[in-house]
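First comes the structure, then the notes that go with it.
The other protein chains are all here in position, but one chain of the complex has been omitted.
All chains are identified by letter, namely A, B and C, in their written order; residue positions are counted from 1 within each chain.
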Amino acid sequence: MAIDKRVQSAADGIGPVKDGAVVMVSGFGGAGFANILQDTLLEIGPRDITLVANSATHPFSHTHKLVEAGLVAKVIVTAARGRGSDLSPFELLWRDGKIELECVPQGSFSERIRAGGAGIPAFFTPAGYGTDLCAGKEVREFNGRPHVLETAITGDLALIRGDCGDRYGNVSFRFTQMNFGHAMATACAHTVVEVREALDEAMPQEEVQLPGVYVNSVVAVGGEP
Amino acid sequence: MAIDKRVQSAADGIGPVKDGAVVMVSGFGGAGFANILQDTLLEIGPRDITLVANSATHPFSHTHKLVEAGLVAKVIVTAARGRGSDLSPFELLWRDGKIELECVPQGSFSERIRAGGAGIPAFFTPAGYGTDLCAGKEVREFNGRPHVLETAITGDLALIRGDCGDRYGNVSFRFTQMNFGHAMATACAHTVVEVREALDEAMPQEEVQLPGVYVNSVVAVGGEP
Amino acid sequence: MSVLSRNQMAWRAAQDLPDGGVVNLGLGMPVLVSNYMPADRDIFLQSENGILGVGPEAEDGYEDRNLVDAGSRRITLRAGASIVDSASSFAMIRGGHIDVTILGAFEVAVNGDLANWDSRVPDKGPLVGGAMDLAAGAKSTWTLMQYNTRDGAPRLRHACSLPLTAPGCVKRVYTDIAVVEVRVGGFVATEIIPTISAEDLRARTGAPIAIAGDCRPLVAPMIEG
Partner (left out) sequence: MSVLSRNQMAWRAAQDLPDGGVVNLGLGMPVLVSNYMPADRDIFLQSENGILGVGPEAEDGYEDRNLVDAGSRRITLRAGASIVDSASSFAMIRGGHIDVTILGAFEVAVNGDLANWDSRVPDKGPLVGGAMDLAAGAKSTWTLMQYNTRDGAPRLRHACSLPLTAPGCVKRVYTDIAVVEVRVGGFVATEIIPTISAEDLRARTGAPIAIAGDCRPLVAPMIEG
């Protein structure tokens, strides 16, 4: 049957999500937040999910809605600080011990996710050595310098925002919209991409930034470029 | 001073090469062999080099000239078998114990080079476990499966073939010409790219496949697309 | 009916490829499988030099030397194809994103061990290529080979006598006289050509082989060449 990964709705794309699922959400600094997919996930309402995203508190990402609704048992992030001195939804839950936090240096964060998609269960990195974030991690010297062993992160579901997508699941990104999207798509069992525009024709190979092999569903949601 | 990495000749781009240098050469299956740069390296004539290339024996790559000239003390490759039953230049030297061979599974080969450019000194992979090629390597189980520890490969000089290059060192590749070129460029202290065409204008960002930060010199050598 | 020809063996293996799947075909006989893809299935062929979506070989006059597959064939791209570099291609392979790889083989052991890369020809150099990564990384590894060597020795054995490619990876074996599954308990023939008895098959096998309760005749259409 001719492959066609385009679906009519975000809910069709995501399908059922089990409690305890590990969900990755792309986006950085306002670029590439998969917000329509996150809104849909909120409606689906799985409990005790682990959220893997750059930030647990970015005001432009609907991640905070998932946190506020109490769906999230744990976050794996590089940032979990709300703006200003008031406490964000995440910080309130975290202060009260109601949500678990794993804070990861951003380079180790993205490389651990890439590793998860690339069949690399663990790797050594100099980043984070000697810091609280890597306390207790295995340390080994290479070239006279200590490195810490970091392990891969994999997930059940990746929610990604892209620019265009085709029937084969190929996706292009606009400028810095890509950020964690590629790595997360490779690291999850099921990947859904919300795109501005779904294409009727196959994307030219030189425009493909996320090959369709990593994508299960593409849903067109419009929006400005 | 305005950056301009374009040089007039391959020799200008490569510069002096010390004996014992580790030299990486891109190319796979006839696509992306940096043959003009290899010919220039032959003229420069450093001794006892370690050659990192997919194959020590591919008839379309001028790698065999470097081997035949006796410049190569060691090869790190995924293939070292000449076609047919006759022995290739490499195999003759290897049989006589005059050249050292490290044969690496191709995925570990490319990932070790990527790791070299990415500040990852070592990583675990399932590939090669239980085989002669990984005998003696550290083994560790992850998710119930044994993996071997592979270490990064870095080099002194990378010789790459691309399609177009600009003054900033940005390079684009044609179809499968990229192969090992990106990883090798990141893993070497000095990277030279021979391109079909050097551009007067900066390459549009969406066409850049190898960012200029990884490239020291670009030399236009013409040739068919 | 006689034993299956190489093309018939390739045809038979092709019939089992999953619709919508991603498949990597090894050098030699496995590449022939691409000629017999079932018309009702949409399958992406991956080539480890970086192609997702290999199309037919290029026609005379339309070859591009920078568009080659892992076997150095000058090929075309299918609709929806994309190209990545070698490190990314093996990330795809190692990360479990290839549904099936069909590899040539010298020997397969009763526990699924595969030997397909080193036949120990004196003085000839080794050529491992991507075999170890494919065997370790693909979700399913199938082999395509003659049931016996030219000398009549069994290729299905208690243990491999030649250097391993990967331990315990082979799930299914397509040959000129039988289709054999490698199950937890050992070899199980699921299809045998009508002119061979179970007894004959056992005599040509180097380890115990069971005959499946639903074992069918192995038949293939007439194919020229």
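Quick note on the criterion: a residue touches a chain if its C-beta (ideal position, glycine included) is under 8 Å from a C-beta of that chain, and two chains touch if they have at least 3 such contacts.
Because the structure is a prediction, the values reported are computed rather than measured.
Here is the thing to keep in mind: the chain we left out touches A, B in the whole complex. For the chain missing from the display, the contacting residue among A:G13, A:P46, A:G128 or A:G165 is A:G128, taking the whole complex into account. For the options A:V7, A:V25 or A:A80, the residue in contact with the chain missing from this view is A:A80. Where subunit A meets the missing chain, the touching residues are 28-32, 56-57, 78-82, 85, 87-88, 90-91, 94-95, 101, 103-108, 110-111, 113-114, 125-133, 163, 173-183, 224-225. Summarising the interface, subunit B meets the missing chain with residues 1-3, 114, 116-120, 166-168, 170, 186, 202-203, 205-206, 208, 211-214.
Everything below uses one rule, namely that only the chains that are shown with their structure count from here on.
Note on chain placement: the centre of subunit A and the centre of subunit C lie 35 Å apart, centres being C-alpha means. Look at where the CA atoms of subunit A average out and do the same for subunit B: the two points lie 33 Å apart.
Separating the CA-averaged centres of subunit B and subunit C is a span of 29 Å.
For subunit C, the set of residues touching two or more other chains reads 83-84, 90-91, 93-94, 137.
Touching two or more other chains at once are residues 111, 125-126 of subunit B.
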